[in-house]
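Every protein chain except one is present and positioned as in the full complex.
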Amino acid sequence: MSLDVLAGALMIAFAAIGGGIGNGLVISRFVEGVARQPEARSTLFVQAILGVALVEVVPIIAVAFGIMKVLGV
Amino acid sequence: MSLDVLAGALMIAFAAIGGGIGNGLVISRFVEGVARQPEARSTLFVQAILGVALVEVVPIIAVAFGIMKVLGV
Amino acid sequence: MSLDVLAGALMIAFAAIGGGIGNGLVISRFVEGVARQPEARSTLFVQAILGVALVEVVPIIAVAFGIMKVLGV
Amino acid sequence: MSLDVLAGALMIAFAAIGGGIGNGLVISRFVEGVARQPEARSTLFVQAILGVALVEVVPIIAVAFGIMKVLGV
Partner (left out) sequence: MSLDVLAGALMIAFAAIGGGIGNGLVISRFVEGVARQPEARSTLFVQAILGVALVEVVPIIAVAFGIMKVLGV
């Protein structure tokens, strides 16, 4: 039972690394792009949100199963 | 049995890192490219989605086997 | 037996990191290159796919042995 | 016996990270170089393949011993 909690914790923990660094890379370039061309902000915003969604695919799966295991459901 | 869950958790967890950072790298350059040349957006989008697909090959395999082991199927 | 599954999971998990980040690096430069020179897309595409193949050499070996161990073949 | 499999798995797993990210770094610059100077492709290709060979030295040793241990030879 307790090993299940450890397994769930592992998934949430590493999802935090993947999602954090992955989104950080995308948003950092988005900020850079807005800094260069402020008038393109709304276009870039759409791309960046799409990128965040693509980055989060696997981490969200990991978080979902992680919460399942941590709560012992 | 519980060690199987840990093994599955490991696979999902590291797939989250690989997929998250890998996609983050691709999408960050895509956002940068759109910021520089907004008219090339649709061309770049095709390349970026192709890149996301190539990046996700191994992580998706890891997620598939990971879910299999976590649910004990 | 169960330790074999853990060993296989380890191989698939780290292959996901190696393949994901490695491909992410190659494809991100490919997207950047297409953004700069859209007319060189087909040339760059050949290089990028070759790069993906070279990056995937070791991760694919790891995935193959990992699946072998996870399924207990 | 089973701990030997884990040891072999460890070697193949980390070789996948080292080989994947290392090759990714080299090939990404190669793609960037071809994007800037398409006429230097064959020269750069020689350097890149040499680089891939140098990067793979230690991972290939790790894979060789890893396969040896995983298969229990």
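Per-chain numbering from 1; labels A, B, C and D assigned in written order.
Methods note: contacts are C-beta pairs under 8 Å (C-beta built on N, C-alpha and C of every residue); 3 or more make two chains touch, one makes a residue touch a chain.
What you see is a predicted model, and the numbers here were worked out from it, not measured in a lab.
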**Q.** Which displayed chains the hidden chain touches across the whole complex
**A.** D
Q | Chain not shown, touching residues in chain D | A | 1, 3-4, 6-8, 10-11, 13-15, 17-26, 28-30, 32-34, 36-37, 40, 43-44, 47-48, 50-51, 54-59, 61-62, 65-66, 69
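Just so we're on the same page, only the chains that are shown with their structure count from here on.
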Q | chain C and chain D, separation of their C-alpha mean positions in angstrom | A | 11
Q. How many angstrom lie between the CA centroids of chain A and chain C, rounded to a whole number?
A. 20
Q.
If I count partner chains per residue in chain A, which residues reach a count of at least 2?
A. none
